[in-house]
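Every protein chain but one is kept in place in this view of the complex.
Each chain gets a letter, A, B and C, in the order it is written, and its residues are counted from 1.
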Amino acid sequence: MKNGSTTKTTASKSAKGEAEEAGARVSADAQGSNGAGDTAEARSFIFLPPPRAEALSVPDPLNERGELVCTDETTLAPAQMRELYRWLQLTRLVEEKLVNLYRQTKVVGGVFRSLGQEATAVGTCYALRPADFITPLIRDLGAVLVKGIRPREIFAQYMAKAWGPSEGRDLNIHFGDIERGFVGPISHLGDMIPVMTGIVLAARMRKKETVAVAYIGDGGMSTGAFHEGLNFAAVQRLPLVVVAEHNWYAYSTPTRKQCAVTNLADKAAAYGIPGYVVDGNDVVACYEVMKKAAEFARAGGGAVLIEAKTYRRKGHAEHDDQRYLPEGELEAWEKRDPLDRYQRHLISNGVATQDALDEITADVRREVEEDAAWAESSPMPEAEKAAYNVFDNSNVPPAFRPKVFGRGE
Amino acid sequence: MKNGSTTKTTASKSAKGEAEEAGARVSADAQGSNGAGDTAEARSFIFLPPPRAEALSVPDPLNERGELVCTDETTLAPAQMRELYRWLQLTRLVEEKLVNLYRQTKVVGGVFRSLGQEATAVGTCYALRPADFITPLIRDLGAVLVKGIRPREIFAQYMAKAWGPSEGRDLNIHFGDIERGFVGPISHLGDMIPVMTGIVLAARMRKKETVAVAYIGDGGMSTGAFHEGLNFAAVQRLPLVVVAEHNWYAYSTPTRKQCAVTNLADKAAAYGIPGYVVDGNDVVACYEVMKKAAEFARAGGGAVLIEAKTYRRKGHAEHDDQRYLPEGELEAWEKRDPLDRYQRHLISNGVATQDALDEITADVRREVEEDAAWAESSPMPEAEKAAYNVFDNSNVPPAFRPKVFGRGE
Amino acid sequence: MSAAAKKEHKSNRPERGGVVTFVEAIRQGLWEEMERDPSVFLIGEDVGVYGGAFKVTDGLLDEFGDGRVIDTPISEAAIVGAACGAALMGMRPVAEFQFIDFITPAFDMLTNYAAKCRYRWGAGVAAVFRGPCGAGVHAGPFHSLNAEAFFMNTAGLKMVEPSTAYDAKGLIKAAIRDPDPVLFFEHKKLYRLPRLREEIPEDDYTVEIGKARTRREGRDLSVITFGAQVLTALDAAEELEKEGLSVEVIDLRTLAPMDREAILATARRTSKVLILHEASRTGGIGGEIAATIAEEAFEWLDAPVVRVAATDTPVPYSPPLEEYHLPQARDVLDAARKLAAY
Partner (left out) sequence: MSAAAKKEHKSNRPERGGVVTFVEAIRQGLWEEMERDPSVFLIGEDVGVYGGAFKVTDGLLDEFGDGRVIDTPISEAAIVGAACGAALMGMRPVAEFQFIDFITPAFDMLTNYAAKCRYRWGAGVAAVFRGPCGAGVHAGPFHSLNAEAFFMNTAGLKMVEPSTAYDAKGLIKAAIRDPDPVLFFEHKKLYRLPRLREEIPEDDYTVEIGKARTRREGRDLSVITFGAQVLTALDAAEELEKEGLSVEVIDLRTLAPMDREAILATARRTSKVLILHEASRTGGIGGEIAATIAEEAFEWLDAPVVRVAATDTPVPYSPPLEEYHLPQARDVLDAARKLAAY
């Protein structure tokens, strides 16, 4: 033994032999821990450097004219590709209408735009089956629409109308519809990850092949609920696909102040699940990655984490002046606009003509105007309705405003 | 464009050129995301398989006679090595005394043994400076003792005596001493990770070179607080070293039901920090790994995760019948007893003779008996003390039991 | 553990009814509900092979399998969240907190998700969240919680705390069948208390949530209480009887929604009310009870409404300290005598 200097002895497997000699049937689990047949060279500990220090990025696909388009690697049929365009356009136009209504003070709360990141929500959600479940973030309007929620429901919600799906009780996409596989989020970020874990846990108990998709932001991944939920899903090998929308900001906070990983997908390692990195502004790539992930999950592979690299081009909400943006960043991302890009892609690949796309757009515009008008024409809720449905009212009476003096008034 | 089949286009860097042409100074952060000079082959997304699927283990070092000992790679001086033996022995004998007192019903709460995992706590803590901070788990009595807490304090705490450091208000190692760099835990697992992050955040503000070490179990790592705390420490590059004591069980729950990683150290990846795997039953290796980790953290490298592979040989607490253990597992680990192993190591390396070690043990035994007697002789707290110190009492009066009728009684 | 011991813990099917302890009554309730309804499942830390820290779920894994008795990571927020998600899909989860103290990391999920789902979009979360609560066993500041006041100001959560074996079984069954989220508190001192052993029916029965129970009728004053403190109240009532005082004891059983009718009825009947609970006095649910009486039975009151509760401190560990902290029988006697003499 030499002190002060570092020397090595040779590793040997006889410790294991010893244990076996003693007739011990060591469990496969605890067996894995130590002294058990590791062939690496002798060392007193193993150092694991922070993994994947380099940022992973997928290459920008260009068309013959050198313009930025979408990936050609696809299984989508042309009709599907045109439908995808419709969803992208619908998402954008519904949001623009909301901003319009907001400026007219007809929207009661705030408007949170997904401008520039529509491809992530639309592309990933389009890869799901009708019976699958999603829970979106505020910026995943596209996914909500693809899931079958109609623009009129959205408008009525934002305007706090009685005909909105929550009947004016909650705002924007905070509602749900089990039939359509849509579970609206609550504001508290992260909380939906455990909830969606429960959705697929129940589906498995019921022997259903349901996949659940939970969207989460670069910010929301820092919450304890995210960690607890995804870890539990991973342990249970539940078909939960988490889409991490890496749009570089959480309100004003840039990703480097949110976490120290280079790719959000690196976090998959902590849950023992596979991760994907995808160009979140390429709607075809988003579709393809979810198709693979959902298949894997559905086949019993368990949870998957997808990181979609995209960018939030508007502020956190309409009131945000984005003072915190470095100069030029916004402009660089405008060039990657998912809708422009996809339009170029469709045309240069001969999937649709400009005229055909314009027709889709006009059609979408009609739907948006019609639905907005419907929502505008709908009434505000009746005040007394506020008292109902805290509990099942066949069981517990509604919470009427209490009379000030109890006796007989 | 070919549908139904998968084709590839070639990646190009001109998208970046385009952005630069437009004079955009894209922030280094958001720049990293996409289209930016990735040289990998064309693909629409990148797949990251679950990492390190194989369990990492460090080889069992054997002496010339083929007996299991400790690593020879060390910077410890012989006197230090004998001191380490003293701490291990003290830990074991204090616990044995506690069990003794428990059986005599002198201990008020439960006794949670660290039998078989003493080397992790003792070895890692011994590598710290006096000004460094630790927060132990219930099973890290060894670390608490190394940090300078005396056995008498421990005995008095367990017996709920007035002379215990919490004066009977809290149990076992639930107390603290800022002077000695000891912050006792609360029961709620995970909560101490954020707290220790705050400790080193404050130390940095005060321009101190303090390192904080937080011990956590395979179970405690599943909590949201663990995730939030370690992530924040990583972002802030704070010198927080987390020691994950992988003892294979959380109460009755085996690690495979706790998380889906193969090594707890794999979780470091999610925080962008380095990880280590160490043989938790090799006290020398535990010392060396902490030395490296603390140095790295202190030098500004930021947070580190160490996984110590060890085993909890007793039940969760004294009442636990361990019905959930696979046969033979316990016996296999008895052979890896850290104290026996280290004793063999010291003798076969000529660092100490059996006599010298026996003398240390006798000395330790004396201390334990003396301290236990001191604690036994100490009084129970006075009942009315319960009302004091909820708040600073120079500010808010103590919480005396309220008089039943307010007026003048 | 020996093979024999292992075998023994497998043949752990409870009787139906019979003379049972409090813990056995709950275990029967869980077992029968799982047999009755395949949607019912258990989820929590160490509820499976270990049968729960207090063995409330002992034997259920062997009977129902690990598809319906799920050991989880140490993740209370995930346990509650997953229970909510499963409930949305029509399942009937029963989640265990190892100690009620560990409900706090799930406070967000309970108050924001579980409580508000039905109100927000009509989706009732039919889930039960249960676990051992309460002090008096020298378990210190983190294993002695009475959590009811934390949840009292959140509309949408029901809270139940039984004090007899009969009620425990009837209420756990009612909670499982309830269409809304129910927090079910089990005072750990009661689990195996010999005094609580009683004969319960063989037949299926439930106890209605929302209804208090008069445990003892009286004319001179009322003690309104729940959980383990019901025993303190009954003992005090007996003692006071000897002194010629007739004391009514109301066991709330359900804490939310509270049985306002029962509270007001007893206040109007005796005109003197003592509220007794084990949680700290300030901000405890005694305030809500006292306020209800002060507001709606004012004209019937012949004396101040009096609260006997723990001191405004954490629960200390050491026996003399904990005794000082908690309300004691002598405090109830003292208060009751003064109230009677008022």
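In this text, contacts are C-beta pairs under 8 Å (C-beta built on N, C-alpha and C of every residue); 3 or more make two chains touch, one makes a residue touch a chain.
Values in this document were obtained by computation on a predicted structure and should not be read as measured data.
In terms of the touch definition stated at the top, the absent chain reaches A, B, C within the entire complex. When the whole complex is considered, the residue among C:265, C:294 or C:329 that touches the unshown chain is C:294.
Across A:174, A:246, A:292 or A:313, the residue that sits in touch with the chain not pictured is A:174. Looking at C:50, C:97, C:150 or C:226, the residue that reaches the missing chain in the full complex is C:150. Touch with the chain omitted from the figure is made, among B:60, B:191, B:218 or B:245, by B:191. In the full complex, subunit C makes contact with the omitted chain through residues 77, 101, 104-105, 107-108, 111-112, 115-116, 119-120, 141-142, 149-156, 256-258, 279-280, 282-291, 293-296, 298, 301, 303-307, 311-314, 316. Summarising the interface, subunit A meets the missing chain with residues 108-109, 160-162, 166-171, 174, 186-190, 219-220, 222-225, 250-253, 257-259, 321-325, 380-387, 390, 399-402, 404-406.
For subunit B, the list of residues touching the undisplayed chain reads 165-166, 169-170, 174-176, 178, 183-184, 186-188, 191-203, 205-206, 224-225, 228-229, 231-232, 235-236, 389-392, 395-396, 399, 405-407.
Simple rule for what comes next: only the chains that are shown with their structure count from here on.
Of all chain pairs in this entry, the one linked by the most C-beta contacts is A-B. Taking each chain's centre as the mean of its C-alpha atoms, subunit A lies 39 Å from subunit C. Separating the centre of subunit B from that of subunit C, both taken as means of CA atoms, is a distance of 36 Å. Listed for subunit C are residues 72-73, 75, 77-78, 105, each touching two or more other chains. Of all residues in subunit B, those that touch two or more other chains are 222-225, 257-259, 325.
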